[in-house]
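Notes for the one structure printed next.
Right after this comes chain A.
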Amino acid sequence: MTSRTSSLTATNLSMRFGGVDVFSDISFAVRTGHVTGCIGPNGAGKSTLVNVICGVYCPVGGQVFLDERLLTGASTVEIVRRGVSRSFQDVRIFPTLTALENVQAAMPTRHGEEVYSFLFGYQASERTNRAVAMGLLDELSLADVAGRTAQDLPFGQQKLIALARTIATGAQFLLLDEPAAGVELDLIPRITALVQRLAQQEQRGILLIEHNVDVIRAVAEDAFVLQGGRVIAHGGCQQVLNDERVIKEYLGRIYDA
Partner candidate 1 sequence: MGSIQTLAIGLGMAGYYALVAVGFGLIFATLRIFHVAHGTVFVTGGYVFFFLHRLYGFDLATSAAIAVACAAILGVAIDRVIYIPIMRRGGGMFAVFIASLGVALIFDALYLVLTKGVLAIARTDSLQIWNVGAIALRQYDMAMVVLVLVIFLLLYLWLHRTRTGLEIRALTDNEMLAGTVGMNVDRTRNSIFLIASAMAGLAGVLTAYDNGINPDSGNRTLFIAVVAVILGGVRNLLAGTLLGSVALGIITAFAMFLYPEWVTFCIFAMMIVLILFRPKGLFG
Partner candidate 2 sequence: MEHLLFIGNLICVWIIFSLGANLVIGYTGMMAMGQAAYLGVGAYTAAGLNIFFGVDFFTASLAGAVVAAVVAVLTFLPLLRLDGFYFALATLGLNFVFFDLFHNLAPRVEGSEGLYGLEMPYIISRPVGLFIAILGATILCVAICWRLDRSPFGRALRATRDKPEALQSLGKDPRKFQISVWALGGAFSGLAGAIYAATLFYIDPTLFTLNTSIAVLVFIGVGGLASIPGSILGPVVLVAFTEGLRFIGLPSTLTAPIQSALYGLLLVLLMMFRRQGLVGNYDFKD
């Protein structure tokens, strides 16, 4: 496991594709033990933000730090090893693996996962991993389908498997890209409870990107609103959600619709 850190900070991040600004000058911090919400309409650049933090794209300006250490410029794999992992909005589970295998494949232990170690001597660590993975699946009401191939499960359950997979990496900071979108309504409390437990008990720092304002309201202490590539409000969650401009620009439209 990576050494304990206390914050993931982005300073003045800007991203541009082919001369078009996706976002510019974005700064925020995610602290361990806290959930930071990020809301904004489609096309506001939320997923691109995750891609930039995780090293999929290199920002045209600004930096991301893990405490004092510069994260920008490292490879995706290296960034996860330093403790920042993400989930995808469009799921991307391993379709031919079972639900349990999906989660186990994400675990950081490397026993039996190398070309020179697959024959013997990984059984003990594999049993532990399996128990941890089953625990995660159980927490998301997926224990019954643990042995089923992921591609045969409905979208909502695939989404939850992907969430469990991201958590299973053991990364200290989790960037969750709309984990509740497409999930059955009665499972959403499970997700919020899990996110809260991760922050409070395991001291993880979570950036929760969501469309669903109720989910943000339920778990996030801090929040910021992204619109048109800029942060239009940030601060405490309640304060942001009650901000006049946010209500007018964003929330109003949702409630109208």
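Candidate selection criterion: all candidates are chains of the complex that A comes from, given by their letters.
Convention: a residue touches a chain if its C-beta (ideal position, glycine included) is under 8 Å from a C-beta of that chain, and two chains touch if they have at least 3 such contacts; residues count from 1.
What you see is a predicted model, and the numbers here were worked out from it, not measured in a lab.
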Original post:
Out of the numbered options 1 or 2, which touches chain A in the complex?
Top reply: 2
**OP:** Sort out for me which residues of chain A touch candidate 2 in the complex.
**Re:** 54, 76-77, 80-81, 85-86, 88, 92-97, 101-102, 104-106, 108, 111-115, 117-119, 122, 126, 165-166, 169, 171
